[in-house]
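Every protein chain of the complex appears in place save one, which is left out.
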Amino acid sequence: MRTIALAGLVLLWTAWAAAIPGPAAAPPPQPATVAPPSDLAAGDTPNDAGQSISLTWRPSPDEALGVEGYEILRAESAEGPYAKVGYVPSGFGSFDDQAVPRDGRDFFYRVRAVGAGIAPSEVAAAGPARSSQQWYNAARTNALVGTLLFTLIVIYFIQGARRGRHLFIRRIAGLAAVEEAVGRATEMGKPILFCPGMDPVTSISTLAALNILGQVAKKAAEYDTPLVVPNRDPIVYTVAEAIVKEAYAEIGRPDAYNHDSVFYLTDSQMGYTSGVNGIMARERPATNFFMGYFYAESLVLAETGAATGAIQIAGTDSITQLPFFITACDYTLMGEELYAASAYLGKQPMLIGTLKAQDWSKALVGLLLVAGAALALSGPGLRQFVLRLLSID
Amino acid sequence: MKQKLPLLIVLVLGIFFTIQFFVPSRASEVTYQTTLQWWLVMSSFAMVLALGSLINHHALKIKRRKEGWWNSWVTLAGIAVMGGLGILGGPSFRMGWANDAYTRLFLFVQAPMDSAMFAILAFYMASASYRAFRARSREATVLLVSGFVVMLGIIPFGAMLWHRIPDIAEWVMMVPNMASKRGILFGIGLGATATALKIILGIERSWLGGGGK
Amino acid sequence: MTMSTDPWVWLAALLSLFIFSYLYKDNPLFKFAEHLFTGLSVGYLIVIYYNNIVRSYLLNPVLADHRWVLLVPFAIGLLYLFRFIPKLSHLMLIPIAITLGIWNGIALPLTIEADIIRQMQGTMINTSMFRNPWDPYTGLAVGILIAVGVICTITYFFFSREHKGALKVSAHIGIWFVMIGFGASFGYTVMARVSLLIGRLQFMFTEWIHLIK
Partner (left out) sequence: MKFLIALSKIDRRVVYLLLALAVVVPMIVSFNVRFHVDRSTRDLFEAVDRIPPGGQPLMLVFDYDPQIMPELDPMATAILRHCFARGIRVVGVTTGAQGAALGERAMARAAAEHGKRIGEDYCYFGYKLFLSMIYFGENARRALPVDHYGRPFDSLPMMRGIRNYDDIPLVIDLAGSSILNSWIVYMGARYHVRLGAGVTAVMAPDFYQFLQTGQLAGQLSGMKGAAEYEQLVVERGYAPAKGLASRAMNAISASHLLLIALIVMGNVGYFAARRAKPKNPQGGA
């Protein structure tokens, strides 16, 4: 990632450096001669979409004598003609030519040290080099192994669950309370408020929140308790509405669904917060659910809810906001518990199977941490090896 | 069929974009970029639905003369004025006066309310700590003590009590605090991955309704 | 004590006060401000959507550059509107399925990389820790403490086993770490939130009522 950013930076920089005029032309008295850069090497940029050749060289030993930077020149044959394709300031020894005209064709490069008071000096041409695109990003192998491993573990436990193996799951207080919280709203004849977080549908915590919404909506439909779902994101709104409607249909009461219960409020963070505050103050919901990803507004929502005397169940994977939910809500699903919730509430064996898979993966992570630490303590060579395994580009 | 097609779409696209992450080639890059662009175009219709929902919500209030119904007019007028001025003043029409009014409305009406709402947080911080920082259980006591130490560490009074308090506060922030956050993050990572996988594989299908059978 | 004569500053200050009035209790002034806020912010969003998405990704490319292919995502987006036709409302699931497929596919490997592998890397003991093993922030002892904290926190989140025996001990240590972390973040955030309140009050006292120089 950092290399990409750096490459982009260098590219922008060259464009910019090329765009500004050079220093005013004052005839230098006696151009000094400097040793050229050396050991120029050119080759395809690895793990990319092609049309890029990476160059490295050893900077001129005489940089201090007035080398301001290096011009990068490219040609289609060793003899030239060479054209300037980039510039980097002195001190740098590498450049990615990201504007190679075609993949699979031979190119030759030269690097020339330049400066106001010196005669340009060039390194001998390097090449031929060809750019090509890769079909596999080798720098992401560890992520690939991780993804495959995790997928396999999940599938294994789902298969187990399908074959009817019984799986134990421990109690989570916040989820055990859902039924009771819905029941209380019913008794009091007050609505249930459900906020599906502040993030768009592109964030997985929002999807987890929507899964929980499905379960809560079914309970609300069963008890015939009104549900209020204000939304911040247009797409989340459409999905939330579909979910609630289906939940009513599944319980067999499609007619009881109120079209105004799931609605769009506004995209503005604090606008949404003030709107929800208004709802809490006026409709006095007996139960508030705050599920999904939240930002600074978490405490405003939860404290307002506490002031109205509602039972509050929050769930978020936003680590920075967890402390505020914990202090202001009755129950809080912390981090991973948010994702586990729909399996708990739905009680379908396959969903519970994935919980088991998550546990095994956690054990694996813990084991790897211990093993990694032990290896690291055993010697510097192994330590480097372990760190390299985990390095990400 | 009604449910099969959406599930198939999720499966195919999900697998495709998982693999795309590992394939740097040009075709893969271009597909990725184009898809995101197409997705934006497609999604702008959700905004139409959302806007419809909001207008409907307020129209109902006005029609039923619900308590405070006249405020719904304020919201509807706000949408119309702000949206209208912004589009007239924007690059499509470039009306200077509209752009000027739009900027002023944003700077002197919308932004101040935003910061005021943000500032309210400080008050809720006070009431939440007063109400909830109680030594009810051992865990709650730990929370209370660590919050207390850090709060003391920030203000001059803490250092007056004992000169090491600021150092302790800093250490708590940097060491145990970080360890716990990291531990939680591992769980979140696995939970999020599992959820994504469940949706791609069609195990979690409550978004279709029907709760998955 | 003098006061500002700029009507816009007055508007900004009064609306801020309307928002603050909620702290006492819900009242018509807050209701007005809240509804105005919602309306303006939705209007603002419409402008952003129109200028940045509809105009740049749909209108301009199609009308000016004749990239007719963009009508495909446009047509898929139209399916959202089938929500209003009960018999065909399930067609709305298609754009939703596309959205879920794309984003879950993108998120799956990314989460593994960012939340799992990168965090593992951070928790590993590294060479620099050996240089000064007893340094309270970066030493080896702290590295080991963090690793223990992380692992114990992970065990707290085990779902498929009863917290008994060794698991009980480690989960207990884990929850202590978690509570220390939560307390510390809470205490630490107080200053930032009060600063925001101060910022708003400074506006009121310098630009509206000239009370502070």
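A, B and C are the chain letters, set down in written order, and residue numbers restart from 1 in every chain.
The rule is simple: contacts are C-beta pairs under 8 Å (C-beta built on N, C-alpha and C of every residue); 3 or more make two chains touch, one makes a residue touch a chain.
These numbers were taken from a predicted model, which means no experiment stands behind them.
Shown chains touched by the undisplayed chain in the intact complex: A, B, C. Checked against the full complex, the candidates B:I9, B:V74 or B:L143 give a single residue touching the omitted chain, namely B:L143.
Of the listed residues A:T45, A:T327 or A:S342, the one in contact with the hidden chain in the full complex is A:T327. Checked against the hidden chain, the listed residues B:L13, B:A132 or B:L208 yield one contact partner: B:A132. Although one chain is hidden here, its contacts on subunit B can still be listed: residues 122-123, 125-127, 129-137, 139-140, 143-144, 148, 151-152, 154-157, 159-160, 163, 166, 170, 173-174.
Counting the whole complex, the residues of subunit A in touch with the unshown chain are 9, 12-13, 16-17, 20, 23, 68-69, 89-91, 307, 326-327, 329-331.
Listed by residue number, the positions of subunit C touching the unshown chain are 23-24, 137-138, 188-192, 194-199, 201-202, 205, 211-212.
To be clear about the criterion, only the chains that are shown with their structure count from here on.
Rounded to whole angstrom units, the spacing between the C-alpha centres of subunit B and subunit C is 4.
Taking each chain's centre as the average of its CA atoms, subunit A and subunit C sit 13 Å apart. For this pair, subunit A with subunit B, the centres built from the Cα atoms lie 14 Å apart.
Residues of subunit B in contact with at least two other chains: 18, 21-22, 43, 46-47, 49, 51, 54, 68, 110, 113-114, 117-118, 120-121, 125, 129, 143, 181, 184-188, 190, 192-193, 196-197, 199, 207-208.
Along subunit C, residues 19, 22, 31, 33-34, 37-38, 40-42, 44-45, 80, 83, 93, 96, 99-100, 104, 106-109, 111-112, 116, 123, 147, 150-151, 154, 157, 178, 181-183, 185-186, 189, 193 each make contact with two or more other chains. By the touch criterion stated above, subunit C contacts subunit B in their complex at residues 8-9, 11-13, 15-16, 18-20, 22-23, 28, 31-47, 49-51, 53-55, 57-58, 70, 72-74, 76-81, 83, 90, 93-102, 104-112, 114-116, 119, 122-123, 136-137, 142, 145-154, 156-157, 174-191, 193-194, 196-197, 199-201, 203. Contacts from subunit B toward subunit C in the complex involve residues 2-3, 5-7, 9-18, 20-22, 35-49, 51, 54, 68, 71-72, 74-87, 90-92, 102, 104-123, 125, 129, 139-140, 142-151, 154, 169, 171-190, 192-193, 196-197, 199-200, 207-208. The touching residues of subunit B, when paired with subunit A in their complex, are 18, 21-26, 28-29, 43, 46-47, 49-51, 53-54, 56-57, 60, 67-68, 110, 113-114, 117-118, 120-121, 124-125, 127-129, 131-133, 143, 181, 184-188, 190-199, 203-204, 206-212.
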